[in-house]
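Excluded from the complex is one protein chain; the other protein chains are retained at their positions.
Moving on to chain A:
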Amino acid sequence: MTVLALDSGLTWIPACPADRLTPERGVAILLPDGGQVALFRTFDGALYAIDNIDPFSHAAVMARGIVGDRDGEPTVASPMLKQVFSLRTGVCLDDPSVRQAVHTVRERDGVVEVTVRPSGGTA
């Protein structure tokens, strides 16, 4: 896998072709350091990425959760024990003391890219 060093000091990697990411269905991405992110596109085209490891069950499953919204906030529900997380902030809306790391995502020339380091939430 290629690692691209780019603007603002962030390290980006290509995640998948843009058309592989259908609205409201996540995919898992393996990071160079062995970590994983769950990548989502919401109905309005926005892209989000959070750590793929469910903080409650410790299983790498967040990408397989159901995407939706709670009071307008874009969310994903863990498929394991159903806790709901904000895709924007990574905060668990059912237990705000828990927060999932968030990565930055962008789309370039038909490819979706994510940063290898989290930009928010717990590192």
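The definition used in the following text is that a contact is a pair of C-beta atoms (placed from the backbone, for glycine too) under 8 Å apart; a residue touches a chain by one contact, two chains touch by 3 or more; residues count from 1.
By our rule, contacts and distances are computed from a predicted model.
Asks: What is the missing chain called in its UniProt entry, if the choices are "Cytoskeleton protein RodZ-like C-terminal domain-containing protein", "SoxAX cytochrome complex subunit A", "assimilatory sulfite reductase (ferredoxin)" or "Phosphate transport system permease protein"?
Replies: This omitted chain is identified in its UniProt record as "assimilatory sulfite reductase (ferredoxin)".
Asks: With the full complex in mind, choose from A:Gln36, A:Thr89 or A:Ser119 the residue touching the hidden chain.
Replies: Once the missing chain is taken into account, the touching residue is A:Gln36.
Asks: Could you pull out which residues of chain A are in touch with the chain that's been left out?
Replies: Considering the whole complex, chain A reaches the absent chain at 1, 13-16, 20-25, 27-30, 34, 36, 39, 42-43, 53, 56-61, 64-72, 74-75, 77, 79-84, 94-95.
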